[in-house]
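Report on the structure given below.
Rather than the whole complex, this shows some of its chains in their spots.
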Amino acid sequence: MQLGQVIGRVTATRKDERLVGTKLLVAQPIRLDGSLTGEPVIAVDTVGAGIGERVIYVMGSMAARALPETGAPVDAAIVGIIDTLDSLN
Amino acid sequence: MQLGQVIGRVTATRKDERLVGTKLLVAQPIRLDGSLTGEPVIAVDTVGAGIGERVIYVMGSMAARALPETGAPVDAAIVGIIDTLDSLN
Amino acid sequence: MQLGQVIGRVTATRKDERLVGTKLLVAQPIRLDGSLTGEPVIAVDTVGAGIGERVIYVMGSMAARALPETGAPVDAAIVGIIDTLDSLN
């Protein structure tokens, strides 16, 4: 899974009908110190995440497991909200 | 899923027969501010997207879910057209 | 899927027996203007592609769909030969 921060939200009226009712957030990878890195993805929120929160998100086919099984074409899902990030040092 | 913009279209006469009749668009990742980034992919359009539109596309095996189940070898599909992109700030 | 150009061919005598008889080409990603980018992959040819041709290739588990179902361990397959690439501008 990826460490990320929710940096935005997407709305889309025209979309696959199995995505209707999903909350689509934009998450960007972060490093252990919380700084942003990499490129943002659109992830379906399954845990009530909000803008600015640090989250855990799953990518690829396993992301679909986080949703009710509707056959939705989903490759990224937020599955946790980070409380603490403890680093090596 | 990825934030992208449709930047082109591909035609291919010789192709896997299960791709016949699909619309193959070229989508390039974009950032929250709409600027282009990363490398383009070829994605099957399932929502009537047009050149220049900002879209949501799915990658990997989940992309095949966006199409009628024909067993087509597809790893990217456009599944939504973005209305608004709201950022953190 | 990826936009690519066939830049080489691989021969391998010792290989998984389910790959025997496959044509293994080296494809490198290209941009819309046809220039090479990224890193090459080895893809099974399923459409009769030749050296120098611009092609569409699928990556990941969906690539296996392009082949007869033999259970071959394949993660990239050429599924189309590009006739035209129309860009935004």
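Order as written gives the chain letters A, B and C; numbering starts at 1 within each chain.
Everything below uses one rule, namely that contacts are C-beta pairs under 8 Å (C-beta built on N, C-alpha and C of every residue); 3 or more make two chains touch, one makes a residue touch a chain.
As the structure is a computational prediction, the values presented were derived from the model and not from experiment.
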Subunit count for the whole complex, all chains sharing one sequence, 3 displayed: 5
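The criterion applied here is as follows: only the chains that are shown with their structure count from here on.
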Chain-level touch network, classified as line, ring, star, complete or other: line
Rounded Å distance, chain B centre to chain C centre (Cα mean): 19
Where chain B touches two or more other chains, by residue: 60-61, 63-64
Chain A-touching residues of chain B, taken from the complex the two chains share: 1-3, 29, 31-32, 37-38, 46-48, 56, 58-66, 77, 79-88
Partner chain B, residues of chain A touching it in the complex: 6-16, 19, 24, 26, 39-43, 51-52, 60-61, 63-64, 71-76
